[in-house]
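One structure is given below, encoded as structure tokens.
Yeah, one chain of the complex is gone here, protein chain that is, but the others are all in their spots.
So, subunit A:
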Amino acid sequence: SSNEHKLNFKKSKEACLSFIQDALLQKEWKRAAEFLTCYIESLEKDYSREHIGPSEMIWRTGAEILWHHSQSSMKEFSCFMEQMKTLGVKRYLKVCLEHVFHLLCNGQIDEAYQNLSLAESWRFGEQTAIQDKEMKLIQAYRGLLDYYSWFKQKSILLEHSEDGFSDSAVEQEMHGYFRKAAVNLKEIIKIPGVWDIFVKCYVDLLEFYGDHNEARQVLNEYAYNSKFPANPNAHVYLYQFLKRQREPKKSLISALKILHDIVPSHELMIDFNTMLQKSKKRKKRRLGLEVIFAALDYAGWKENAKAWSCLARQVKQIVISEKHLDWIKQEWNSRKDWWPAFHFSRYLAKRNWQENKSLSYEKALVAGILLGKGCKYFKYVSHQGCKAQLKRFRMLKKFVNRHNPVYLRISG
């Protein structure tokens, strides 16, 4: 009966798919290609109601095979993708995007641009929400490529101006690219999302043409709009922009403060700490200590010699001046039950000494002050340092011994 026939056909289709899957997972591209040619027959009687139909399967597996097959070429790939675009209206934009991505990754920027322009002009009835988003992305990528063309013209122009003559045609072209890029980039970054690459390019354009207010607004929006994901990069871009604009320290610090609140383990925390340490205000120096303690809480910073030296310097300063020992005490209170095992174990002392002497020096200083001269880490490192006749380790031992009462005050 026809029902049975349908069932058998479905079964053999599924079997064929599983063969393709097996071949792909074992990187046997030729075998997969052979099975795929058989599977194409399933397009003829497509009764399936699954949300991924045979045409999508063919697109996905075909693309994958053509990426890896030893005898495939870019031309063949493009040809295949053109056919795939016609197979499904709903998928047209997505396939276009994927095609463009592949062209971009293979350095065929011009072809990619052409494809993007073509896709942009595509119209088919009413668009779904997803298609809307995909169209926005297509426009954004075209904007991005326009930006790169603009950038190219700009470097040519800069070269020429160095040589001492101006080229109005190149300049005109450059401005043209700017307009095209700016329009599209501006659109995409209005949608909530993570658009680092587009934001950076757009800000670069705005800055070149001196529209700093717009750039600031864009970056502020990107960083502070609550609809956008909490993206630390947004704050980093804002901070870098402010730095470029030579803004006062205060606004830099407030930008980094927010970054600290979101991501206490960010790399910029070292810059933040040095900035705060230099400050004359007590409150800011206090914040600096907090920042560096918080950063060193994270496993990623465990062996960061720079961070440890920041902490060691500030702790040393406080100990010498004997003012604000309570700052250290307060920070230490919430950490004294786990920092010794996390940072100052004998095992780590041995390893740090073997791998990085200056790291072990900074850490030993902090350990000596926070845990006293009896601390395992300090004892091991200072002993090894003295044995190796390194002057600064001898100084370290002297310093810690002299300031041992501080430890009692901190821990008490």
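Points worth noting:
Please note the rule applied: contacts are C-beta pairs under 8 Å (C-beta built on N, C-alpha and C of every residue); 3 or more make two chains touch, one makes a residue touch a chain; residues count from 1.
Please note the rule applied: contacts and distances are computed from a predicted model.
Comparing "TAF1C polymerase", "glutathione transferase", "Nuclear pore complex protein Nup85" or "Proteasome subunit beta" against the UniProt entry of the hidden chain yields the protein name "TAF1C polymerase".
Listed residues A:Ile40, A:Cys105, A:Leu118 or A:Val183: the one in touch with the omitted chain is A:Cys105. Per the touch definition above, the residue from A:Leu43, A:Ile130, A:Ile320 or A:Ala388 contacting the chain not shown is A:Ile130.
Of the candidate positions A:Glu120, A:Glu187, A:Glu267 or A:Glu290, contact with the unshown chain belongs to A:Glu267.
Across the entire complex, the residue among A:Glu187, A:Glu221 or A:Asp297 in touch with the chain not shown is A:Asp297. Where subunit A meets the missing chain, the touching residues are 17-18, 20-22, 24-31, 50-52, 57, 59-64, 67-68, 70, 98, 101-102, 104-105, 107, 109, 130, 133-134, 137, 145, 148, 151-152, 155, 191-198, 200-201, 227, 229-233, 236, 262-263, 265-268, 297-300, 334, 338, 341-342, 345, 347-348.
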